[in-house]
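The other protein chains are all here in position, but one chain of the complex has been omitted.
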Amino acid sequence: MKKILNAPEAYVDEMLAGLVAAHPDYYRLHGDTGKVIARATPGRAGKVGIVTGGGSGHLPVFTGYVGTGLLDACAIGDVFASPSAEQMADAIRAADQGAGVLRLYGNYGGDVMNFDMAGDLVDFDDIACSTVLLADDVASAPPEEAEKRRGVAGMVYAFKIAGAAAEEGRDLAAVTAVAQKAADACRSVGVALSPCTVPQAGKPTFEIAEDEIEMGMGIHGEPGVWRGKLQSADAIAAEMMDRLLADMPLKAGDRVSVLVNSLGATPPEELYILYNVVKARLEGAGATIVMPLVGRYATSMEMAGVSFTLCKLDAELEALLQAPCDCAFWRVG
Amino acid sequence: MKKILNAPEAYVDEMLAGLVAAHPDYYRLHGDTGKVIARATPGRAGKVGIVTGGGSGHLPVFTGYVGTGLLDACAIGDVFASPSAEQMADAIRAADQGAGVLRLYGNYGGDVMNFDMAGDLVDFDDIACSTVLLADDVASAPPEEAEKRRGVAGMVYAFKIAGAAAEEGRDLAAVTAVAQKAADACRSVGVALSPCTVPQAGKPTFEIAEDEIEMGMGIHGEPGVWRGKLQSADAIAAEMMDRLLADMPLKAGDRVSVLVNSLGATPPEELYILYNVVKARLEGAGATIVMPLVGRYATSMEMAGVSFTLCKLDAELEALLQAPCDCAFWRVG
Amino acid sequence: MTIDRAALQAAIARLAAAMERDFDLLNSADGALGDGDLGVTMTRGMHAIVDRADDLPDDLGLALLACAQAFTKSSGSSYGTLLAKGMMTMAKGVKGRTEIAAAEVSGLVAAARDQMQALGKAEIGGKTVLDSLDAVAQATAGKTDPAEVADAAARAVDDALDAFRERKATIGRARIFGDKSVGRDDPGMLAMARIVKAVADREG
Partner (left out) sequence: MTIDRAALQAAIARLAAAMERDFDLLNSADGALGDGDLGVTMTRGMHAIVDRADDLPDDLGLALLACAQAFTKSSGSSYGTLLAKGMMTMAKGVKGRTEIAAAEVSGLVAAARDQMQALGKAEIGGKTVLDSLDAVAQATAGKTDPAEVADAAARAVDDALDAFRERKATIGRARIFGDKSVGRDDPGMLAMARIVKAVADREG
């Protein structure tokens, strides 16, 4: 395992300590579980809170997106492991400004069970909670079972859009509705070139030959839907776009944002090479690209690979996507 | 070679095409060499131009830092190879707003020879040029030969500080002087855990065992000053801080910025783990940390490893460091 | 012979050792169809329990509750959360008691299975840990002799693995791989086989 760390057990705690130390204007640790990050300056009273949670190892997801116009708090687990229900309940309490809290997170068994249990816990605190699950990974279930899909990089759009709606002062029902609309508008697919290592497991989650790629893998090193030979950038991008557009066809006049995301090790140089094909395909379908995102937005530590996410926009989603936001990893406006 | 690309020969051209396509508000291709990036909207007339140049494969360095409060133009070569003198001359022309141009770049033989030749070429255009070389890598020469050192991530501070001075309206001599002051205030050291592959070479520049690290390597895969066993994050950070502080001692009351930089594959999680030690050491010396930077600021494609850069600040440098800047990869203010 | 605090502590020690031993096995079983963390979940959870094992109360309900809480804090993975729910269910069932009889095992396991099903919303027969628990509950039903209960439980978890191996996964991360899961043990069932045999002291 070639990682820079002290003890595997300390990986997440030390990472969070460093995050808060480096960016005290953005983040603070909340509560005493040591695993809840909240905005350094809480949102104003009466603002709907937005909370997320999930495993570590995906920076900027999840904790990184705590910030103005984004999330209020986040419960963070071990690498690739859900936080506990107790931690989630703490995060919900940190996010609450008296107007209720939206739980906005990826569709994973452990997270769902724990966020459900956390909801029971905060019932005693009289905090109204709603839930929107991100389930954007087209590789993880056919369209008929779209609700079973995993949540991957599409959560970046959902955080941004829901965060802007909450910042604007909308109420819990309205923030929840637009978050659901954003979640429904996203489709993602990923490809991995190399695995990553969970510090405590001590070895890579999967093995892959020097000339192979894994299409449709998840962001926790879950195997993909097929494994094949490494192809040209154009061929990889074309297949990924085929899969996305088959699931969510676009027509002339559609407006769409696209996220070309590195899973970690893949450098921005390669993302820009891919972006040429992405742009040509979207414009070829007659769509207009709005605020394309190219970079590392949702990662799996040092995994090499990329994901593409499409987010189809109506006027409301587009305005919220372009509204200001600010965290240590992303600024708009 | 596990990289997402089409043809190795097309790597840089396609990368630049994608960069400009994704960020048309920030970047444009200038001239007809296809290898000069300039601000989408040129700086105002009478502003001192700042130009840099160097090989590809280091994003955000070099092209990424073209932007307001930063650089005006950049000549970019093949992966890890200097651009040609002709391209540099074109970049100087793109940067010129009538007040002269500072050539601000890393101390590498090829770049120095070519920027010198480029200066001769633009003499005919009556563009006044000055030069500041970045030579911040303490591993590349002892203090007595500090002028022979390579330029690495310290250039991020020099770009930022010189860019702010130019934006403020200072003249060429003043911008050059403060750029030199910033360059002199920086010290860097790097450690690599894994190599990277130059697309046209087709295989990694160096081999390194699963349990080894290379201390003091350059950002082009040049070997380091010693190779040893992989150690704990705390031990690695301590050695790197020892080397930096030996070269540029700090005393109580000093103000310093620090850049904890990933060379590419190393994830931010590990940078934050390292930051804890960096902070403790600097504060232990009595110094105050100003605007710490943690992330991927100067990379070698998919190389795993980190560099630390210290930039010792006086009041002038601190104000310029904190002045606003904006490019696709970095925003301040 | 009944089950009391000392028996619980001994079972915890065996289980912790078994999970250390099976760390890589469970990670790789989970890695083939999931995220490869099941060994991590189990060793972390058992460490958390072992840390509390010396000062467990005599009340088996409170003791199991303490175990569940320790486990829960250590991870929020699907399996860890489900197991904690199961322990919590058993804890409620034996609250206030310092001893339980072997004859009660079947009912306690069945209750755990049902509450875990309510939380995870999976079907019985879906090739998950629920099917291992279901097999144990059925195989131990009506048995009163401690050794017989232990034998039956240990056999049931292995039989369940055999019975489900050729089926498709229907839940969790493995569901995505449909056909690829055929011929492979469900990692949660495999883990439950190791757990039950360690607790029943029927290893090897």
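The letters A, B and C name the chains in turn, as written, and every chain counts its residues from 1.
In this text, contacts are C-beta pairs under 8 Å (C-beta built on N, C-alpha and C of every residue); 3 or more make two chains touch, one makes a residue touch a chain.
Nothing here was measured: the structure is a model prediction, and the numbers come from that model.
Engineer: For the full complex, can you list every visible chain touched by the one that's not shown?
Structural biologist: If we consider the entire complex, the absent chain touches B.
Engineer: From the list B:Glu14, B:Asp96, B:Asp111 or B:Glu302, which touches the chain that is not on show?
Structural biologist: Result: among the candidates, B:Asp111 touches the missing chain.
Engineer: Of B:Gly43, B:Gly64, B:Pro83 or B:Gly190, which one is in contact with the hidden chain?
Structural biologist: Checking the options B:Gly43, B:Gly64, B:Pro83 or B:Gly190, the one contacting the hidden chain is B:Pro83.
Engineer: May I ask which residue of B:Thr68, B:Thr176 or B:Thr205 touches the chain that does not appear here?
Structural biologist: B:Thr205
Engineer: In terms of residues, what is the contact footprint of the unshown chain on chain B?
Structural biologist: 33, 77-78, 80-88, 108-111, 113-114, 116-117, 139-141, 148, 150, 198, 200-201, 205-206, 218, 220-223, 225
Everything below uses one rule, namely that only the chains that are shown with their structure count from here on.
Engineer: Please find the two chains that have the most C-beta pairs touching each other.
Structural biologist: Answer by contact count: the chains A-B.
Engineer: On a C-alpha centroid basis, what's the spacing between chain B and chain C, in Å?
Structural biologist: 54
Engineer: Can you check how far apart chain A and chain C are, centre to centre, with Cα atoms defining each centre and the answer in Å?
Structural biologist: 32
Engineer: Rounded to the nearest whole Å, what is the centre-to-centre distance of chain A and chain B, using the mean of the C-alpha atoms as each centre?
Structural biologist: 30
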